[in-house]
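This is the structure I have questions about; it appears just below.
Of the protein chains in this complex, one is absent; all others appear in place.
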Amino acid sequence: MNWNSWNDFLAMGGYAPYVWGSFGVVLAAIGVEQLILALQREDAGTAVRLEILRLRGKR
Amino acid sequence: MTHLEGTTVSASHTLHTVRHAGGGKRWLRYAAPQSFFPLAGRAIPWLLGAALLLAAVGLYLGLVAAPPDRQQGDAYRIIFVHVPAAWLSMVIYVAMAIWAGVGLVFNTRLSSMMASALAPTGAMFTVLALWTGALWGRPTWGAWWVWDARLTSELLLLFLYLGFMALQAALDDSRRADRAGAVLALVGVVNVPVIYFSVQWWNTLHQGSSLSARGASMAPVMLHGMLVMTLALWAYAIAAVLQRLRCIVLERERHTDWVRQFYVESKR
Partner (left out) sequence: MLTVLLRILRRDLLLAWRRRADVAGSLAFFVIVCTLFPLGVGPEPALLRSMAPGILWVAALLASTLALNRLFAHDHADGTLEQMALSSAPLPLIVAGKVAAHWLVSGLPLVLLAPALALQFDLGSEAAGALTWSLLLGTPALSLLGAVGAALTLGARGGGVLLSLLVLPLSVPVLIFGAGAAGAEPGDATAAASLLLLGGLLTAALALGPWATSAALRIALE
């Protein structure tokens, strides 16, 4: 254990913005990617639904 | 109702034929989008769970257990995301090129779709490698950006990813997009070592900022932390790629019976 207190841990020896910024941006990127993937799932669903409707209309 | 029953029969018939087409090689059936789709769906939650678990362990090792560096203090802890991200960005590019090549040679759609699914995640990790690299560079070398061989090559790798994605986006015909992308990816993967070598050459030629190589010896806990974080991000990357692959499959195979049936059943 290298940290004497919670505050020391958060401060990261003075490099807090850089260290937490780095881990934060990784987390943020993952979050954004998952968000975009959720939107893509919706779009894919819409595309399939339109295809079903298109075929129903043909009959 | 009759229509749906018809689709059920034909869907299972297709699966039946696919299953027995390969003779003894049962795993080959997963080359069909229809077989791979549910397999990927089952794998994703496990991979995400593994990623979470590994990340917890890795973050503990990197942020809590590992001691501060003698020269860089606590700033060095950024390597626990920077190095895995950079490594993944390169591995994903190679994987992308391999899948694209397989799709080109064997004419398997799923392989090409896999290559297309890999690209955005690979590009994301490249951006992360560059961004965390900058955040690491500022406190340690005093500048947000240094033109060292590795960072510059990483930047060029980002352009290669963007080029691949742009080419596929610009071509409407999906078969052409698959195959043209494959040629580009293969040309790129052959070029990457050349690019890296030339950038190293260029860097030593101009005596850019001399970066102290990572300390001669790293404490084992640091290495373990990096390894675990790499595995964590790798598990996440595979999950994200499979998620994207499923979207691509649904969209491109929407004219098939099994996709329509899947959609209908998922809405129940």
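In this document, chain identifiers A and B correspond to the written order of the chains, with residue numbering beginning at 1 in each.
Here is the rule we use: contacts are C-beta pairs under 8 Å (C-beta built on N, C-alpha and C of every residue); 3 or more make two chains touch, one makes a residue touch a chain.
Only a predicted model underlies this, so the values are computations on that prediction, with no experimental measurement involved.
Student: What shown chains does the left-out chain touch?
Tutor: If we consider the entire complex, the absent chain touches B.
Student: Touching the absent chain in the whole complex: find that residue among B:Ile78, B:Leu110, B:Leu160 or B:Val259.
Tutor: Selected residue, touching the omitted chain: B:Leu160.
Student: Using the touch definition from the top, which of B:Leu39, B:Ala56, B:Val183 or B:Ala219 touches the missing chain?
Tutor: Per the contact definition at the top, the residue touching the missing chain is B:Val183.
Student: Residues on chain B that touch the omitted chain in the whole complex?
Tutor: Touching the chain left out of view, chain B contributes residues 156, 159-160, 162-163, 166-167, 170-172, 175-176, 179-180, 183-184, 187-188, 191, 194-195, 197-199, 201-202, 205.
Simple rule for what comes next: only the chains that are shown with their structure count from here on.
Student: Go ahead and note the Å separation of the Cα centroids belonging to chain A and chain B.
Tutor: From the centre of chain A to the centre of chain B is 15 Å.
Student: Which of the residues in chain A come into contact with chain B in the complex?
Tutor: Spelled out, the residues of chain A in touch with chain B are 1-3, 9, 12-15, 18-19, 21-23, 25-26, 29-30, 33-34, 37, 40-41, 43-45, 47-49, 51-52, 55.
Student: Would you pull the chain B residues touching chain A in the complex into a rising list?
Tutor: 59, 63-68, 73-75, 77-78, 81-82, 85, 120-121, 124, 127-128, 131-132, 135-136, 138-139, 233, 236, 240, 243-244, 246-248, 250-251, 254-255, 259-260, 263-264
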